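In what follows, a structure is listed as structure tokens, so that the remarks can point back to it.
With one protein chain removed, the remaining protein chains of the complex are shown where they sit.
Going by the order they are written in, the chains are A, B and C; count residues from 1 in each one.
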Amino acid sequence: MTAIRPLRINGLNAHGDFHVPMATTEAALVASYARGAYAATKSGGISTAILYEGVIRTPAFVLENLLNAGLFVEWVVTNVDQLKAAAEATTRHGKLVSVEPMIDNNVVFLICRFTTGDAAGQNMVTIATNALCDDIVARCPVPLKAWYIEGNFSGDKKASFLGLVTGRGRKVSASVTLKADVVERILGTTVQDMLDYGQVANLGAHLSGQLGAQAHYANGLAALYIATGQDAACVAESAMGITRMEARGADLFCSVTMPNILVGSVGGGTSLPSQSAGLNILGLKGAGHGAALAEVVAATCLCGEISIVAAIAAGHFTRAHENLARHR
Amino acid sequence: MTAIRPLRINGLNAHGDFHVPMATTEAALVASYARGAYAATKSGGISTAILYEGVIRTPAFVLENLLNAGLFVEWVVTNVDQLKAAAEATTRHGKLVSVEPMIDNNVVFLICRFTTGDAAGQNMVTIATNALCDDIVARCPVPLKAWYIEGNFSGDKKASFLGLVTGRGRKVSASVTLKADVVERILGTTVQDMLDYGQVANLGAHLSGQLGAQAHYANGLAALYIATGQDAACVAESAMGITRMEARGADLFCSVTMPNILVGSVGGGTSLPSQSAGLNILGLKGAGHGAALAEVVAATCLCGEISIVAAIAAGHFTRAHENLARHR
Amino acid sequence: MTAIRPLRINGLNAHGDFHVPMATTEAALVASYARGAYAATKSGGISTAILYEGVIRTPAFVLENLLNAGLFVEWVVTNVDQLKAAAEATTRHGKLVSVEPMIDNNVVFLICRFTTGDAAGQNMVTIATNALCDDIVARCPVPLKAWYIEGNFSGDKKASFLGLVTGRGRKVSASVTLKADVVERILGTTVQDMLDYGQVANLGAHLSGQLGAQAHYANGLAALYIATGQDAACVAESAMGITRMEARGADLFCSVTMPNILVGSVGGGTSLPSQSAGLNILGLKGAGHGAALAEVVAATCLCGEISIVAAIAAGHFTRAHENLARHR
Partner (left out) sequence: MTAIRPLRINGLNAHGDFHVPMATTEAALVASYARGAYAATKSGGISTAILYEGVIRTPAFVLENLLNAGLFVEWVVTNVDQLKAAAEATTRHGKLVSVEPMIDNNVVFLICRFTTGDAAGQNMVTIATNALCDDIVARCPVPLKAWYIEGNFSGDKKASFLGLVTGRGRKVSASVTLKADVVERILGTTVQDMLDYGQVANLGAHLSGQLGAQAHYANGLAALYIATGQDAACVAESAMGITRMEARGADLFCSVTMPNILVGSVGGGTSLPSQSAGLNILGLKGAGHGAALAEVVAATCLCGEISIVAAIAAGHFTRAHENLARHR
């Protein structure tokens, strides 16, 4: 595990200069993120904000027919307060924010959205949703043919368009306007070259059918998730979103908006020795730091986007891999 | 790191009983995969085959206009042998299989597909493609406005529909027909209950806009990639594909087809001590084992699919998480 | 224009036996839909219900930065009643149901959802949304860099995952359980053969990256939209959804759920002579029939799905095209 040099973040939740721990064996990767972090910090730091929050679990209910599906949804809507009580009785930190139905004829998915405090909260929402379902089964007069704790709809552990639109976990946006001379001195290219490549990269995103448009969030996410005790499998769902690069006068506006960041500063693997150390390097271990941690994740991914776009625009990308690749 | 109990695989490349190493802190996960492996093994083992192979890198070329794009593609097509020689001069193991153009008016992406021997090969194909591009730049008479080693089209480190359709890395299929009594005794449910849930899960996949349809490949992938020194960021692109469950008489046919498995038995992190140990547990360390390793990955993911579908169908999913969740 | 034989519909809004007008020159198509209608009617008719309603228009607002985007959304949320009044002042029939923000850093899309009475309502919602935007511009203290009446987000005239998930226009579900002997006598195949093909067709949908899974809604939609004065361009967005076929004992449950049906019984081209005649054949011309018309559309598409699946399952599909193709 290495840590990239101080990254300045001016966020709603994360403020200050952060040493970001990255667990990876790829030296080129750490160097690349560090370079992006340096450029961002030299331009005044990265602004971040959490736009939305909520982990979803989506149980599915099979009814006899379309009519009963309608009656079922009506019952759920009118009983939402009691269902909320049942769900929240299982957890100190989880709060049920909303229950939304998605109907396909006789099958009803209930999109149960929770805030989960400082934990990533995947198990917390499963257990709470199960209690909610048990309460439905116990009290709902509309007969059920079957029900399932998860209808394969929530986007848990996978990229899905639903995740891109509605978010899962925390939706975070991070941005910085890079000064022209920073782009030239630190990134070794020009604003115009980065914009030109940005157009092609955006075209590539559309033509290849990405969910959103971005370069390599997964690299930063995997390194940071592993270093801080998060669930590495969640890289599959977190590695989605939109990277934008636009001219702001002579300077370069860069942003990432990532709708599915699943991290916790408590719970999961955060208390393991090495991972605990990772969180301590950030100063974000324990209660009260979940939101800041999510902002650090987005800011870090922004650094990675800046650096790779600059490298490809300048024609340095392959050279970096040749020079710094792990020697085998 | 733990290893799940012997998983029998009858593959084109992987044969025998494998102890699959999994690096995860989630006890419920290992137990779940182990249960799926036991059911599969008791049913005669998992058949596997590699259907297709090739890591792609997709440089982009910006031409003056549509006409020049046409001329450029024509030149590339007629020079493909020399381009292949240029690319392959950089590598002992990589072979350029094909170069296919994708044109959007004046921008041409070249889909360069390589086999990479026993390595995952991401850096190998970058360097080889760079040489191919240099050769184009040196010799092609059609003027280029710009070119980029990657047009954000290859699906590298991200889920994309292109990856689902054309594959990246190795495309592997794995299947087993579970005997009815195995489903009952080992998985604690019935073939019909699994099929019924399978229909709902498939509906959820469609409605949530997944790329393919599956439950949680990412869990098995992350645990196995980390345990064997693969690039954990590739979970983002590998966690795609199709899981099928169908009746075969009284028994249950189950398959996964995963088009984007990126693993190597050499190179990358495979020679680190702990990861090397992971490969040794499998008996797949070093040259000659890349294809078998990819088949083990798919077979392992199939075990995970079987187990989670059974658990949700039987209503055991939440209980497993309550009982076995990491105690914090 | 021809009309298919009586189709029995037992819907929340459409009840009775309908002669469905179809404007097409493809004889095989009309014969196919008619066959599906006959099978459905012989099985007791098609159940239909509108699950959701609302045409969306999504203006985009460009702010200075992320902070102002947050302030802007806050202002909108607290002013929603006045915005609603401004929007609804432009229309007798349109009602603003909700305004939801979608933020990407400094850009905010407002998802404005309207019910539109018996009209398809595309122009109605544009004009109403424009008034809403004018009110924002006049009163909102947060400075705007630019705003646009449509941010290319609403799914207007195009297939999009957003449409599949959230719906646009009316979301309608239609279903029927075909009796086994009806499948055999009228459709010339068996329930099992249709189920077997259904599995393959579903796989094809996943692998080809459809939005949902269906066979050929577009054929029924185009014929019916043209015959009744709807906007034929909306076929692009309406031709999405999920077709399901499942065993119910020895019989075959079939359903379609279509989230984006855009039709009106008033307005648009409904008063042109030939189109007016089309609506009169259905008995659904004029005020009070918009919802029933949407249910007829879904029921008709269900007939088309039943017939084509039966034809392909039985191996009759090509023969129908050979025998009944337009003679040129």
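To be clear about the criterion, a contact is a pair of C-beta atoms (placed from the backbone, for glycine too) under 8 Å apart; a residue touches a chain by one contact, two chains touch by 3 or more.
Please read all numbers here as calculations on a predicted model, not as lab measurements.
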item: Sole contact to the chain not displayed, among C:V20, C:I46, C:M102 or C:L282; value: C:M102
item: Touching residue (missing chain; options C:A31, C:V62, C:A180 or C:A277); value: C:V62
item: Residue among C:Y52, C:W75 or C:F317 touching the omitted chain; value: C:F317
item: Touching the absent chain when the full complex is considered, from C:E53, C:D135 or C:D231; value: C:D231
item: Residue, one of C:V97, C:A180 or C:A218, that touches the chain absent here; value: C:A218
item: Touching residues on subunit B - with respect to the absent chain; value: 47-49, 51, 65-67, 70, 102-106, 161-162, 164-166, 173, 175, 209, 242, 244, 255, 257
item: Chain not shown, touching residues in subunit C; value: 24-26, 58, 60, 62, 102, 104, 107, 109, 123, 126-127, 129-130, 146, 148-164, 196-197, 200-205, 207-211, 213-219, 221-223, 226, 229, 231-237, 239-240, 266-269, 271-272, 312-313, 315, 317-318, 321-322, 325-326, 328
item: Subunit A residues that touch the omitted chain in the full complex; value: 161, 164-165, 199, 202-203, 205-209, 211-213, 242, 244, 246
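In this section, only the chains that are shown with their structure count from here on.
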item: Maximum centroid distance from subunit C, chain identifier (CA atoms); value: B
item: Same or different contact residues where subunit B meets its copy subunit A, judged by the half mark; value: same
item: Gap in Å, rounded to a whole number, between the CA centres of subunit C and subunit A; value: 33
item: Sequence positions of subunit C contacting 2 or more other chains; value: 161, 164-165, 209, 242, 244
